[in-house]
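Everything on this sheet refers to the single structure shown next.
Excluded from the complex is one protein chain; the other protein chains are retained at their positions.
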């Protein structure tokens, strides 16, 4: 088989960084291969894909040189973020954009558009459908449809499911598998459970962007598993491996009610979005809130924080929640996107921010912040700008900063979303420790493993209503049954 | 309109967007030089007619959108009414000195501000941005690079507004940002601007790469999904405004509302 894409002796450096990201890097990919690139974030995998397609340096100016870059004749690129792949507001217009670029005649466009949509399993009554109304998984399949419109032989996929829920992830990989059969695939991904069965070659990079291993998946899994663990890759069986080494089991102890809701409604504008008939949250519980996207999970949490208009009975610790002078003395809140919570220019200041608002003495502040930095493994970065941290570090910082006052209740909106395995486990352990000290945790998630192994109670929200309130085991059984039916 | 509202398609929607755009600008320039309040009132009636009868949106919504027009009226007129120069005093109280001249000049400004506002809203209620940019590319030779950038950016607006809301919540949870005075004002702007700007710059950057990955800039002979042409409705709109112009002129001479023909020279 002959090479379809590759690079030889690549050197590349991002402006303003101290060292080369890739140094004398070579790779060669043959026609028809299905290749998975694995490596820690920052090892240069995404950058490599952009070099192989010529996006670097043609579209993005990054200083680089190479003895030879082999850009395939026809290629397509699937990016990570479903919201930044499109430039048009409607499904048909987006695919038409590609067809326009290829100078396809106007009267043939509709035919092509319907055809490509069908290939990725998207069917609409009217192809003039707003992209914004699609789920993440559907958006990514639309992106695949536009790649098909390019008639590409080589597909580059840059973590296309990193921002999707389990359903979306499955949809996307099923589609890729279907349309990719006769194509060359170069995939970067760290959630590899669904990818692994149609991959035939794995290339493993390390922190310095050097290839540590290159072989079949069997070789990699048997010989390099320790590297996968180290790098936080979501390989099949990672949960089992983690649970084997885990110590603290989850048991409920105290039964003191901390939050009580009766006929509690949350509004967005004039619209009633969530209605909770009767709910009591007890101290020390770890509650996972489940439900489809848009069911009202986040709305409910925002309502509990008094950030949205609410009606009905709402008590915290037997006091009317709306009369409390400061709800934030009781509740800590961790938003889905950590960056929105950052208000200062350094990791240290970020944790100290609330303490300073509370007029703590500088001595006390230093002591407290140092403790938290240590607990969340952030000491080396104390002086860094929060935006410079990695995904996992940002998440840990947002939890540290939000919980600095040791509030009795912690609300989290998908805290493990988009995190690698190592960081997910690290966050979960932190939360477990807090719970052991009596903190009550209410957390939105899509991850059944968390429900099964950490939660003490499951709330399922469907269309703004609480449809299920049970133990995790019961939920898992019911889910199992519904799958079998 | 960007945020999908339901409405009835009217002939105003079928007008060539570039033509509509240029016509509105031409009217703007012309109206700047109109100093006769009688004429201005008549033009206001003409624009209001277009707004209420031909945009195809329900009355309730139109009335709601029209509320800020009153604010435009008030803000464009008050300084002039209260503090404008003039001879014939109507009211005097401290610094406030209302004269006949300043009153009429102020009212004239207020009405004109409203006419501009109405014309602008008529345009935006009856024009899909995507079609406007296709038309600008086809009729006015706007470079695709700019047109598609605009369309991509507009697509991001609802996402950005949602983010702004989240950011508001997050800042509220973290506690007060900024104090009083000019420094506090700056801190407040900064607290919003930094996360919004950095998110959006990264997004814009990624979209640009994605567009080029779809071979956006490689071509000179692009085809067009929408072909925007001209129709009889373009003539209709032109006739409407010529009609309004003639009637306005005629009525202002024969049936004036005020005994003033030029708000710049009164008396």
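By written order: A and B. Residues from 1 in each chain.
Basically, a residue touches a chain if its C-beta (ideal position, glycine included) is under 8 Å from a C-beta of that chain, and two chains touch if they have at least 3 such contacts.
As a convention for this text, contacts and distances are computed from a predicted model.
According to UniProt, the chain absent from the figure is "ECF transporter S component", selected among "Phenylacetate-CoA oxygenase subunit PaaC", "Hydrogenase 4 membrane subunit", "1,2-phenylacetyl-CoA epoxidase subunit B" or "ECF transporter S component". Among the residues B:50, B:65 or B:137, only B:65 touches the chain that is left out of the figure. Remark: the omitted chain is touched by one listed residue; of B:19, B:116 or B:225 this is B:116.
Contact with the omitted chain, checked across B:207, B:237 or B:260, is made by B:207. The chain omitted from view is touched by exactly one of B:124, B:139, B:224 or B:249, namely B:124. Although one chain is not displayed, its contacts with chain B can still be listed: residues 1-2, 24-25, 28, 32, 65, 68-69, 71-72, 74-76, 78-85, 95-97, 101-102, 105, 109, 113, 116-121, 123-125, 127, 129, 132, 145-146, 149-150, 152-154, 156-157, 160-161, 164, 182, 186, 189-190, 192-194, 196-198, 200-205, 207-209, 211-212, 216-217, 263-264. For chain A, the list of residues touching the undisplayed chain reads 11-16, 20, 59-65, 345, 385, 387-388.
Keep this in mind: only the chains that are shown with their structure count from here on.
For this pair, chain A with chain B, the centres built from the Cα atoms lie 40 Å apart.
Taken in their complex, chain B has these residues touching chain A: 4, 130, 148, 151-152, 154-156, 158-159, 163, 166-167, 169-177, 191, 195, 198-199, 203, 206-216, 218-219, 221-225, 227. In the complex of the two chains, the chain A residues touching chain B come out as 50, 53, 55, 58-60, 76-77, 79, 81, 83-90, 92-93, 96-106, 109, 130-132, 146, 150, 302, 305, 307, 328, 333, 335, 337, 339-343, 353-354, 357, 387, 401-402.
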